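The structure follows.
Excluded from the complex is one protein chain; the other protein chains are retained at their positions.
As written, the chain order gives the labels A and B, with residue 1 at the start of each chain.
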Amino acid sequence: MKNEKHDPATEDRSDFGPLKGRSLEIGISLPRADAYGKVTGRERYAADYYGSDLVWAAVKRAGVPHARLKSIATETATALPGVLGVLTYADVSGSNRQGVVRKDQPVLVNDKVRHAGDAVALVLAETRETARKAMDLITVDLEVLTPVLDQEDALLDGAPLVNEDHADGNTLLKGEFRQGDPLAAAEACDVVVEAVFETPRVEHAYLETEVGWAQVSDSGNLVIVVSTQTPFRDRMEVAEALGLEANNIRIIAPYAGGAFGGKDGVTVQSLLGLAAMHARGRPVKMWWDREESIIAGTKRHASKMHYRVGAKSDGTLHFLDAGLSFDTGPYDHLGGVVMTLALEHGGSCYRIPNVGLRGRAVYTNNPIGGAFRGFGVAQVTGAMEQMMDLLASRLDMDPLALRLKNAVRRGDKNAAGVTLVHSTGLVECLERVSRHPMWTGRSLWKQSAGPFTRRGVGIAALMHGSGYGPLVPDVANAKVELTPEGTIRIYSGVVDMGQGNAATNLQIAGSILGQRAEQMELVQPDTDRTLPSGSASASRCTYTFGNALIPAAKSLKLRMLQRAADLVMARGPEEMALIPGRVRNMATGTDIPLARLAQFMDASERIATHRFRAPTAKDPVAVDEQIRLHGFPHTLYSYAAHVACVEVDELTGRVDVTRYLAVSDCGKIINPQIYEQQVQGGIAQGIGYALSEEIVVDQGIIKTPDLSTFIIPTAVDVPPMESHAVEIHEDTGPYGLKGVGEIATNGPLPAIANAVADACGVRVFTNPLTPERVLEALSRAHSHDGGSA
Amino acid sequence: MRNVHLPETIDELWNIWEHDPEAVVYAGGTDLLVMLRKGMVNPSSLICLERIGELKGIRAEGEEIVIGACTTHTTILMNSLIRKHVPVLAEAVKVLGSPPIRHMGTIGGNIVNASPAGDTLPPLYVLDARVEILSREQSRLVPIKEFILGPGQVDMRRHEIVGGVRLPASPQYAIHHFEKVGRRKALACSVAGMAAVLNISDAGIVERARIAWGSVGPTVVTSPAVDAALEGRPLSEATLKTAIPLVENAVSPISDIRASAQYRKTVSGNLLRRLCRYSHSAHTTRAGHK
Partner (left out) sequence: MKISFVLNGEPVEIDTQPDRRVVDVLREELGLTGTKESCGSGDCGACTILVDGESRLSCLMLAAQLQAREIHTIEGFEQLGRLHPIQEAFVEIGAVQCGFCTPGMTLAAADLLNRIPTPTRDEIRAGLAGNLCRCTGYQKIVDAVESVAARGRHEAHSTEEDR
């Protein structure tokens, strides 16, 4: 087996299979650089690291949602043959706390259990089986406390506190945004609609569950190979939690087997680091099984949202008031940031002069709420876009016309008080939809439904901000090298968890440097080799890193041309050109192979770096500093309009999505194939969110801990999808692009909910739209002869 | 560590049991190995039946179709005898689990598992299947209704195995219907399911009906009252509707993570209404749609 004490770095991938020989042009569908290694099974994910003399680490979890820790008896487990050690909080010499904003999550519980998935003890054993057996031999003495299970109960006077040291009790963070005079405006509306929406807690269900491998090197440094979205931030968190120096920790992040926000922050890292520190130099592996992943990992926040929206009789939006509440579980993780992004997107993509938005993230003893593709926007868009349909129905207006009438255009102020100074293509998206046969032919299609079938068509307009907001620097540092062998090596600081940014980086640098795939190498994030570039999240990966990579590649190109010109005594770099593998003197036609050129360059010259910081909103929006620090507001938004066609079975309540359309404004496209992947994948996740996915929690215990009870779509559950792009050039974007990673996820819930309401004449306000909820609504509609939508 | 025996004949199996009496048998492993992983069972050793040729295959034997216990769902799905004579079973198997689960899982396993949600069971009930039970000493035939005693409970003694299942080829039914309600279209555990076999006269009158529901009681639910309510009447929306209260009376579902008891009850009745697609009027107006 591999992985004896040699460098565990990911292989610098230079064999891109079918990509060989292709020109890396911008704007064309090239096969992804990472596809070849993955389709042959050669790609080494964090899950694939083993090594001889491997130690397995496993976690004993609390199993109860709220309790005071009295003692942990580990002697019997430690005595089991094959057990190398059982560690508890007493073995942690650092702060024993991790977290992105507020550091409130213990590596190993020291005072209180705050959710059933809390880690109580860490077992090191020769085999996984032995580790499991040992776990059963650990006795944890707990004084059970009354759990906080409901986000409204959590705020009642006298409610037990989840985190006693938090000044605001069980309110992790609350925020408010106001523009205009919402109170007076409500009175001035011709129509006001009101509704309460509930959305479920949802699991990411990446195929590669949380996993890592770690070892303390001979020089005493801790090396962790891990499936993560945030290697550089992980390093700081692990250092602080375990009491190490950050520069003695190296985090390596191979291609991740899916993440979707669930690996935005520490999962196995600190536990693994702690295990490695007690493994006497042996490599340690920890791999959560599916049940552990669901029980211990973060979830999309369950939400409760109370909306009131008002308009003039001509459909002009005049007023919005919304209260947004998110169950963040016992730890901050990114709960405050998620709530803040929801607050910013509460009024979605419309011009609304009078807005009152209140949001809060509430501590409970339920599973941890965290980042999940869509990041709070999936919830509020779900609500707001259903409000638009409710309003359209009250005004007797076409739902698309109502959206078009109020859609933000460049130069407008959006509902979060941001003046839109960047490309704003929502109107184009809506207009494209309005001409599409799925929309124009919807009446006819609905009329031809079969027996026991009702058909409906629903629309949703979308907006999603990208990046970190006004204060936290959204920065990437790109590094490009001409290697001594004459290849171009790209050092990416942003993880590729499947979104395809590694391939896009190759395309960008290859295009600038005129090289084909076989002259290129990709280095995946590694805190020792690549430069800090922020998280793989927030629809920022290619926008921010691409903006750093382009100048870095251009600067390397110029340096190569200059040195080549000097070498052949040409007048200047303008006489030289980069062609695959060579620099050509255009005047004489003579070529210098890149390997030869590299010999004439010093190591420091062969590397170019560039830092880029994403632009921020300059609007003096009326929110407090805490909310600004948590990311309110953004300046750059992507837009989209989605349409779903559904069939509802009257006998079972089953909802079948038959077709799906997405028209998106995410700027110009570097690789149409990767762009479509992001849109299609986002839609499929959104369909699951709309129809079947729900982490059911009873008394703080997850009742859906596996993939037979947490129901994500299979290949037969996803309909044919059509994706169109409104390719508006975004001036600040690399090659004119904007973020496409998240926006599509936000569309299906409202589009499908609106389609189901269109089909049934009655609306279900709680997601997912299970057959049971839909059948119940249908019978309600039947008994009230239509009811109100 | 457990031993795993791989007998190739039934006689070998009996010999293994003689020396290793506590060994537990499995066929496809799609249930037992899942339970093993969850720690629900902990047998000292295992016997995998997948290589016993005598327990595999589908054949016509006189007036019966005989399916060996270790016949995989995929084999059943592809088999022409099944498709011709008992398509209701093929329809149920088609929506069982997923392709790899069907490649591995067997009909014998589905029967012995006796899950209320077992997809092959409602068809076996309406077809009056008989289960063949083998031991070293004897073999016996038990009607499926008597074989399955409760959730996970069957009429089987120590060191017996299911050898196969026998389906009478008559009466022949013209209409074979199966519908499963799950939380998604594949890889779904049944929330409610209904198998129905019917014969209709030229005049559109139901001559014979056998209907069974899965996942809405501790075992598959059949109701002579429902069958009788349809027989002798035209197959119509009106006839089917009048039988719904009888269905709701017959089922005794529970609430679980997938659905509530009330939903299961309502849907059990509603699924009956789907049968009006086979009424003669539906046939003439929607010819070619099936």
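In the analysis below, a contact is a pair of C-beta atoms (placed from the backbone, for glycine too) under 8 Å apart; a residue touches a chain by one contact, two chains touch by 3 or more.
Nothing here was measured: the structure is a model prediction, and the numbers come from that model.
*Asks:* Identify the residue among A:172, A:296 or A:497 that touches the chain left out of the display.
*Replies:* The single option touching the absent chain is A:497.
*Asks:* Quick one: which of A:595, A:707 or A:781 touches the chain that's been left out?
*Replies:* A:707
*Asks:* Per the definition of touch given earlier, which of A:522, A:683, A:751 or A:775 contacts the omitted chain?
*Replies:* Of the listed residues, the one touching the omitted chain is A:683.
*Asks:* So one chain is hidden, and I want to know which residue out of A:290, A:306 or A:516 touches that hidden chain in the complete assembly.
*Replies:* A:290
*Asks:* Out of A:232, A:255 or A:439, which touches the unshown chain?
*Replies:* Touching the chain that is not displayed is residue A:255.
*Asks:* By the contact definition given up top, give the residues of chain B that touch the hidden chain.
*Replies:* That gives, for chain B, the contact residues 1-6, 28-30, 33-34, 37-38, 46, 48, 50, 97-101, 103-104, 185-187.
*Asks:* Since one chain has been left out of the picture, which residues of chain A touch it in the full complex?
*Replies:* Per the touch rule, chain A residues meeting the hidden chain are 1-2, 17-18, 29, 31-32, 34-45, 47-48, 50, 204-209, 255-260, 289-290, 497-500, 673-674, 676-677, 680-685, 706-708, 712-716, 718, 720-721.
Keep this in mind: only the chains that are shown with their structure count from here on.
*Asks:* Can you list the chain B residues touching chain A in their complex?
*Replies:* Counting only chain B, the residues touching chain A are 98, 181, 183-189, 191, 257-260, 263, 266-267, 270-271, 273-274, 276-277, 282, 289.
*Asks:* Within their complex, state which residues of chain A touch chain B.
*Replies:* Contact set of chain A toward chain B: 450-452, 650-654, 692, 696, 703-704, 708-709, 711, 713-717, 770-772, 775-776, 779.
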